[in-house]
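And now, chain A:
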Amino acid sequence: MNIATEALIAFIKIAVVLLVVSLVVAYLTYLERKIIAHIQMRMGPMRVGWHGLLQPIADGLKLFLKEDIIPSKSDKVVFVLAPIMVLVPAFVVYSVLPFSENFYITQVNIGLFLILAISSLGVFGVVMAGWASNSKYSLLGALRSAAQMLSYEIFLGFALIGPLMLAGSLNMQKIVEAQSGGWFVFSQPLAFIVFFIAALAETNRVPFDLPEAETELVSGFHTEYSGMKFAFFFLAEYANIMVVSTVGITLFFGGWMGIPGIPLPGFVWFVLKLATMIFVFIWLRATLPRYRYDQLMRVGWKFMFPLVLINIFLTGLIKYLFL
Partner candidate 1 sequence: MISNAWLIPLFPVVGVLINGFFGKRLGEKSGYVATLMAGLSLLVVILIANEMIFGAGGKHTIHLWDWISAGSFSVSLSFLIDPLSTIMLLVVSGVGFLVHLYSIGYMHGDPGFSRFFTYLNLFMLSMFLLVLGDNYLVMFVGWEGVGLCSYLLIGFWYEKKSASDAGKKAFIVNRIGDAGFLLGMFLIWMLADTLTYQEVSQSTSKFAVNINVLGIETTYASIIGLLLFIGAMGKSAQIPLYVWLPDAMEGPTPVSALIHAATMVTAGVYMVARTSPIYVDAALALEVIAVVGALTAIFAASIGLVQNDIKRVLAYSTVSQLGFMFMALGVGAFTAGVFHLMTHAFFKGLLFLGSGSVIHALHHAPEEQQQDMRYMGGLKSKMPITYWTFLIGAIAIAGVPPFAGFWSKDEILANAFFSGHTFVWIVGSIAALMTAFYMFRLIFMTFHGEMRVDSHAREHIHESPPAMTIPLILLAVLSIFGGIIPGFPPEKGWIHDFLAPSLAKMSHVTHHSSFNLISSAHAASGEAGGHHGPEAMYLIILAIFIAVGGIVIAWSMYGKKSKIPDKIQHKFPGLYKILLNKYYIDEFYQKYIVEPIYRLMKFLWNFDSKVVDGAVNGSTLVTVLTSRVSSLFDLRTVDGAVNGVANFVRFFSQVFKFLQSGMVQNYLLAMLLGVFLMLSAYLLQ
Partner candidate 2 sequence: MIPISHFLTLGAVLFLIGAAGVLMRRNAIIILLSIELMLNAVNVTLIGFSRQWADLSGQVFAIFVIAVAACEAAVGLAILISLNRDKTIMNVDEVNLLKW
Partner candidate 3 sequence: MELPFFYLFSAGIVITSLFMITRSNVIHAALLLVLSFFFLAGLFVLAGAEFLAAVQVLIYSGGIMVLYLFSIMLMNVQVAVRIRQWHRQRFFAILIVLILGFEIWSVLGKGVFPAMKVWPWKLGATPGNVEALGSVLYTKFVFPFEVVSILLLAAMIGAIVLAKKRIDS
């Protein structure tokens, strides 16, 4: 196979993943509205298409056609770059996620670390957006968001170390294969709890949605954004939910690996697990109230941080003694 065909295959893979992910992300918004609506005994979007199925497309069209306002006192270059800076890392991460046994864009030996590294860049977009808007609400939202994401990134990373020690590799496929004997969620329950909470905070989801708290900050760092730029933030948020969910099921639920005895293809298993995970995310949004800022930081540093450290220590000890 020469370089040209290799490049072509890679290109096709990338195109497929990008398109599918964009579509799925768009429909996630629809899903969220529908689920929350049903939880709250409402119908949700019903007008556009059957049960409102075309609603995301209509929304996208609306945002696309809307006037793109750039505040006159803002720092224009940074203002424009910010949404791109948020969206790009969210999509780049998909390049190393394993969707099934054979379907992935690439495998790298620092896979998980790369995911962490790239997803840590999302905070730049948020900070840039908040600062460039030249608005108090935006700046406050951005500062909150930056502090929150920086803090919880640490717990997220530390929570992943436990499974990593068991898997002995950073390569995502290797991690999945290491779970053939049993999902890590059973051997690493502490890590999973911390990971899940940190994931909620990383994606600014309820109950940690302080940076965009509509009721306090007029939706935080993207107050001044409109049109397509606003859509970018929106898309990035849901793309990040998918990334985090994928990382979660890869590390704790065996990724595309199925339950033995049920003959389904790996990709189907993957989609099933992903859907469950995302459903839990949405479910939580409909259920939980928002944390206060100081509570958020306290939970993080005083509860979760010691917990992950204990987890790492115990894992190391058990691995050293028994494995």
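Keep in mind that, in the parts below, contacts are C-beta pairs under 8 Å (C-beta built on N, C-alpha and C of every residue); 3 or more make two chains touch, one makes a residue touch a chain; residues count from 1.
Regarding selection, all candidates are chains of the complex that A comes from, given by their letters.
On a predicted model such as this, the values are computed, not experimentally measured, just so you know.
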item: Options 1, 2 or 3 - which one, within this complex, touches chain A; value: 3
item: For the chain A and candidate 3 complex, residues of the former touching the latter; value: 75, 77-78, 81, 107-110, 113-114, 116-118, 120-121, 123-124, 127-128, 130-131, 139, 142-143, 146-147, 150, 153, 169-171, 174
